[in-house]
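For this view, one protein chain was removed and the others were kept in their places.
Letters A, B and C mark the chains as written, and numbering starts fresh at 1 in each.
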Amino acid sequence: MAEITNLREAVADLVHDGDVVALEGFTHLIPTLAGHEIIRQRRRDLTLVRMTPDLVYDQMIGMGTARKLVFSWGGNPGVGSLHRFRDAVENGWPAPLEVDEHSHAGMANRYVAGASHLPFAVLRGYEGSGLAAKSETISTVTCPFTGEELAAVAALNPDVTVIHAQRADGDGNVQLWGILGVQKEAVLAAKRVLVTVEEIVDRLDPRPGAIVLPAWVVTAVARVPGGAHPSYATGYSVRDNAFYSEWDTISRDRDTFTAWMTKHVLEAEDATS
Amino acid sequence: MAEITNLREAVADLVHDGDVVALEGFTHLIPTLAGHEIIRQRRRDLTLVRMTPDLVYDQMIGMGTARKLVFSWGGNPGVGSLHRFRDAVENGWPAPLEVDEHSHAGMANRYVAGASHLPFAVLRGYEGSGLAAKSETISTVTCPFTGEELAAVAALNPDVTVIHAQRADGDGNVQLWGILGVQKEAVLAAKRVLVTVEEIVDRLDPRPGAIVLPAWVVTAVARVPGGAHPSYATGYSVRDNAFYSEWDTISRDRDTFTAWMTKHVLEAEDATS
Amino acid sequence: MSTSTIDWTADEMMTVASARALAGARTCFVGIGLPSRAANLARLTDNPGLVLIYESGTLGAKPSVLPLSIGDGELADTADSIVSVPEIFNYWLQGGRCDVGFLGAAQVDRFGNLNTTSIARGDGRPDLRLPGAGGAPEIAAHAGKVLIVVRHSDRVFVEKLSFITSVGFGTGTGFRERLGLRGAGPTQVITDLGILEPDPESRELTLVAVHPGVTVDRVREATGWPLKVDGDLATTDAPTERELTTMRELQARTKEVHRART
Partner (left out) sequence: MSTSTIDWTADEMMTVASARALAGARTCFVGIGLPSRAANLARLTDNPGLVLIYESGTLGAKPSVLPLSIGDGELADTADSIVSVPEIFNYWLQGGRCDVGFLGAAQVDRFGNLNTTSIARGDGRPDLRLPGAGGAPEIAAHAGKVLIVVRHSDRVFVEKLSFITSVGFGTGTGFRERLGLRGAGPTQVITDLGILEPDPESRELTLVAVHPGVTVDRVREATGWPLKVDGDLATTDAPTERELTTMRELQARTKEVHRART
């Protein structure tokens, strides 16, 4: 059953140096503050996994948390580049960043295979794309019925998956709604699961479009209101589009970035502990 | 876009002799009255597909509608045997019935492959079971990453899928909730789709646990209140458990069965046209 | 346990023993019928936190009456979450989220293999057609362990299955390992006469307990192969009053609700 704890202890317990860590959330419900706590606790050599690495991964990469990135689209949505990600890949700053690069369809199916305890998933994908030749987690498989050749992608099973959700109850059952992305698969594929939530309630009232992740597939729940900012939590906040634009300026320069991170992350109180 | 029509015309248009037809519904929302209309219209040589053939398939088989059954569990839930199914398999009455027999996991994944436009699906299944040797739609595939051998099942793509749902709007968007079974997959795997509904409403209010099938994946919608009986439609009816028990008596004997079907199906008015 | 002063039937003893076998389990993938009755009794007695998973996609169902089908409204209405049938099999069963799989069967052999497909009747008569596999082959393979509950007779406990629908220990030692199966296989077969467990070495089902009043000879007569008996043969504790009362109330509620609804 899920333990109700605080973010600092949850990260200390569940995220270790060298782990394969997925902070998932497709534009919506991105667990930003959990990423900040991982930075504050100076985790190193993480393999960061995520379909759409955005600001929080730019921050983690720029702060030297990651050794490798497994992803399918790494940009600042609606704005442009992730400058820290680019700097790491192009110039090895602050450290070289290995990449394993996929399409969205490939990444999504890698999580599906992981959640299904299968070693791989089959899709029609990567046809004619240069991606297949670049990745050891893309291969092919032949249909035993038709003889067709299809793409195969290796299962993803993170050591830890972290997601942000709207609510949990006191037992640690988690409820989320709105755009759900690949969170359920990322949770069920993981060995350990940390969920940050906007609030903890007595009872999870049924809601249209909501799913419930039972407490027994969640390792720890921490209350972190606003934990998705500048992403959002439907019913609690709206996307801070202005901050996504500002990030372009903050992150473009190494010193500006470092100063901002020092002030806003390293020296920030963990509001939740 | 879905055409709003009546059951008689929909079956006349969409279900043809020799078709592969799936009437899906996992205990809940079984499209019984659509099956009766198929019987009344004297369709022949159908390949009937369904995870859990129950009373309506017993009726269709007993009335000589089917040439073949593709399934994973063919019983009267909570009661016992399907006598018409057994009589067809054991004694060839009223006609021999070919079977392609799977496990639930295999059937579910066959629909998933069909909905995904893949020729097959991978699962860990049928290990040590005699089923694999009996079916041409079960094979194996080797993981290109780990070398593990896994089960493969051939995709299912029915000519027609028929489901029963709670509601549709005037455009033919369909809403269903409660136990959803494999209906979404069966719909998306099919070439043509008929949905019978309890009611047609102006607007599909969001509801907890509900999914919406957009009108553009549905061929025809027909209003058939009570169309799932003796199965049920959450929010509209409860399961008629007594009828499931009665069916055991009705169906045990060929003559009793035929008399019942003549009176209650062949000579019944199509209440919906 | 305080033994009940009231009478009980062999079927009741079987259900009580089955419910007890779920002590400590967190999640149970439940078949309809006897398994569902036992799992709900466990939830209402010693294992209130037991999560029931039905193949209709209901996670954490807490029915107040026994469902007659695997997809009764009662299961959906009381579930923590309802997921699709592909999801329940792929993410939750195959994904390794079910500690216990609870199955019935028409035939069981000495290695806990199950037949629910067809039974040879001989004399040129056609095979008797059974409902088929349902979820059982993958429950038998993937659940952390498997419990089997069946009424004891030599028509059920047979020397050789007419068909292997779901695998137990196959041909014995090492069989599951060679197939790479994740789950531990059938750890107990609970009947109306006693309890069988696989021998740790040979994996052959062995009588480890008889229910009160049942003799070993009676169990042997009802078993279609020469049944091995454990050296430390136990006698099952009789149902307690609480177990009996809870079970009977559950069944009375079930009967009443199902009568009222139809």
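We take it that contacts are C-beta pairs under 8 Å (C-beta built on N, C-alpha and C of every residue); 3 or more make two chains touch, one makes a residue touch a chain.
Just so it is clear, the model here is predicted, and its values are computed rather than measured.
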Could you tell me which of the visible chains the hidden chain touches? A, B
Considering the whole complex, which of A:Gly35, A:Gly74 or A:Pro144 touches the chain not shown? A:Gly74
Who touches the missing chain here, A:Gly181, A:Pro214 or A:Gly227? A:Gly181
Residue-wise, where is chain B in contact with the chain that is not depicted? 112, 115-118, 173, 184-185, 188, 211-214, 216-217
Tell me where the left-out chain touches chain A, residue by residue. 26-28, 51-52, 71-75, 77-78, 81-82, 85-86, 89-91, 101-105, 108-109, 111-112, 123-131, 148, 178-182, 184-185, 209, 232, 234, 238-244
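The rule is short, and it goes like this: only the chains that are shown with their structure count from here on.
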Greatest centre-to-centre gap (Cα means) from chain C is with chain A
Separation of chain A from chain C, taking each centre as the mean of its C-alpha atoms, in whole Å: 40
Between chain B and chain C, centroid-to-centroid distance (C-alpha), Å: 28
Residues of chain B touching at least two other chains: 123-124, 148, 209
Enumerate the residues of chain C that touch no fewer than two other chains. 90, 94, 142, 182
